[in-house]
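Quick notes on the structure that follows.
Of the protein chains in this complex, all but one are displayed in their positions.
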Amino acid sequence: MRWRSATSDEFLWAEWDREFVVFHRPSGQTHFVNAASAALLRDILVDPMDALDASRALAGQTPDAPEPDADFARHVFGLLVRFEELGLVVRVSP
Amino acid sequence: MTESALPGRSAKRTVSERSDNVRRLVKRALNDPGSLRELEPRQLDLTLRLMRRAQLLGRLAAQLQRLDLIDAFPHPVPDILFSAIAGAETRARVARWELDRLAWALQDAPDTALVLLKGCAYMLAGTPNAIGRAFGDVDLLVDESMLPSIESQLIDHGWLGTRLSAYDEHYYRNWAHELPPLTHREREVEVDLHHNILMRTARLKPSAAMLLDDARRLAGSRYSVLSPVDMCLHAMTHLLYSGEMESGLRELVDITELLRHYGDKEPGFWSAFWPRAEKLDLARPAYYGLRYARMLLGAPVPDPVLAASASAAPPAPIGPLMDRLIPTVLFPPHPDESSRHIEASRLLLLVRQHWLRMPPLLLARHLGYKAWLRFRERKPAD
Amino acid sequence: MRAQKDNQTAQVTAAAESPASVARQKSRRRMIRGAAVAVPTILTLHSGAALARTSNLISRAPGAPVDGAGNNMCLNENSVAEVFDGGQRYDLGEPISAEVTNIPTLDGRQFYDNADLTGTPLGGQEMCERGGTFYYEAAGPLPSDLGAQARADLIRQSFIPEAVDATEKVATGVDVPRGGLVSATALASFAGRIMYRTI
Partner (left out) sequence: MPATQAFASHPRVDSLDPGGFQARLADGLGLRIGPFDVHIKARATALAEPLYRLYGHYPLLDDARVFSCHLRLEELRAALPKSVRRVRFTVDGRQPHDDMPAEQALAVLEWGFNLVIALRFHRFLMLHSAVLERNGGALLMPAGPGHGKTTLCAALAHRGWRLLSDEFGLLRPGKTAFVPIPRPMPLKNASIEVMRNFAPQAELGPSIEGTIKGTVAHVRPPRDSVDAAAIEAPARWVVFPRWQADARLSFEEVPRAEAFMSLARNAFNYEVVGQAAFETVRDIVDRSRCYRLVYSDLDEAVELFDRLARGVGAEVESSDGESQALPVAGEGR
């Protein structure tokens, strides 16, 4: 199962000291996200990706962190399910 | 006729004189919003209060915005109008998002027709009465056989059924034309899934299948809307039998604008109208809808269609009674008087008992429940 | 696509209530073979649109007010956060949780405290303050003007259980959790956050 983030024109971002607040226009909702979630939505998931690749990409952003463990990938999977429910990402048929 | 009242002392006016003034102001606000600038301040103040009470302030404000006239009004009118616009825009966004999430939740369900009714239909079909319109719930007409699977898909995706007493569950499952409302756990919009537009026990038996067959899928959307004639017939049926008379005038405005819009744009609209009303067994509500849309709001109903509708006129005593009750109930009362429960409830009982064939015990319970649901969402100052 | 309900969904959102706890959470590093990788988190804002309601207190109504539909509204005492001065005032707590039982007064039913339906019928206020199970006569007589066909129709639609003859009395029991009557207008400002049961 793979996801890609909604188009960038759906989001308005505000950032202070690596903490982010994002306004999602279609839903009118405001979310408080950290740098990792912001990275997922703004860069990593621009191309469709499954949870494992996404967690690898996240880990890759931290120097010398080779391979995310299963627990981390499962956590990212759970979050992507929540992102989909909120309409922040769209599921892509494989 | 300007009001010659002394400052601070409201003029002594007979009740009927006052209600004529109310109707004249509301009709003027509906048909010629720009001319409100020429009103004497007290009359403009009363007009805005009446439009708010009739849930039409958002519509008036949106029209004045289109005419670029809002800032031509004295303080604090712009604040009142821009506030109404903000409220209407938010309600539209909330409904649009609920539809987006419903389509997401049903993406794996079989591709059955999801027919939007009322507010959401006007919004997505883009009919003229959609601008600035106040509405809240999402109403969907679906094939009865699909209801169980759709309901379970939604419950799987976070929508919750309202907790009902055994009686209400029974009422909804067996007599009503809809399921108990669903609400998503994180949002407050009520989703009503209908399998017909009238109760099972109603004497009128409109065929849901015919409505679904004629429904039209909106381009690039998961949703469909009723055909133009059916959309008007449903609006007329809902006006009389839904029991929400507080928003009756707004629904008559919907009917009037739909008749005008489709009368122009939809080829063969008027020639197909009355035959379709009879075929769907909705002749009586259609008779009332045409009559009062034309009589009260000047809807452009061609004479031949009005003549044809006379065949569905009510028996002698009921007609004149309805002619007197409908306008009193539809037009908002003067804001300083409490709303008119007596006429509204008498009208309701009359309609319900004769056309929805509900035994008195059931009728009292049903009225109680519907009134209570409406009461619960009531916003004191909205 | 079934929404994940099991613990596999970290449901980070449910735990983190205040922004402060999310802020602390951002520092919760997930150790991956020695290198710390920030755990993605999200918190959705629900503005405290408590309107101008300055507290979640509600007071017991004097007498037995009814709502627009003729129901007495009995607030269940142990569904609220706190009861003050002997049930004169209730705190619905934050977030608000409360359950109200609607006791109809208009639909012609008479309630008794026994299944034989004997003694004097009880009013809504008494039922609410006493709490417990109350009985009423279930099968009301059918309106006479309903033709045979329509009556058959309604029976077929299981409005009336087939076996019941209009003359036989059947008592149905309903329970009303103990509490105090409150007014509809007082509840109005908590719209949408109160569970209603109708007996």
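Letters A, B and C mark the chains as written, and numbering starts fresh at 1 in each.
Quick note on the criterion: contacts are C-beta pairs under 8 Å (C-beta built on N, C-alpha and C of every residue); 3 or more make two chains touch, one makes a residue touch a chain.
What you see is a predicted model; the values in this text were computed from it and never measured.
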Touched by the hidden chain, restricted to displayed chains: A, B, C
Candidate in contact with the missing chain, chosen from B:P76, B:P110, B:G220 or B:P315: B:P76
Among B:P302, B:G319 or B:P333, residue touching the chain not depicted: B:P333
Footprint left on subunit C by the chain that the document does not show: 19-20, 23, 43, 45-49, 51-52, 54-55, 57, 59, 61, 89, 183, 185-186, 188-189
Residues in subunit B touching the chain absent from view: 7-10, 40-42, 44-45, 48-49, 52-53, 71, 73-80, 82-83, 86-87, 89-90, 93, 333, 335-339, 378-382
Residues belonging to subunit A that touch the chain removed from view: 12, 14-17, 19-21, 23, 25, 28-30, 32
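Convention: only the chains that are shown with their structure count from here on.
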Where subunit B and subunit C are represented by their mean Cα positions, the distance between them in whole Å: 28
Whole-Å gap between the CA centroids of subunit A and subunit C: 38
Shared-contact residues (touching 2 or more other chains) in subunit A: 84-85
Contacts with 2+ other chains: residues of subunit C: 1, 3, 44
In the complex, subunit A residues that touch subunit C: 19, 29-37, 39-40, 58-59, 61-69, 71-72, 74-79, 81-86, 91
Subunit A partner contacts - residues on subunit C that touch it in the complex: 1, 3-4, 8-13, 19, 22-23, 25-26, 30, 32-45
Residue numbers on subunit B that touch subunit A, as the complex places them: 90, 93-94, 96-97, 100-101, 104, 157-158
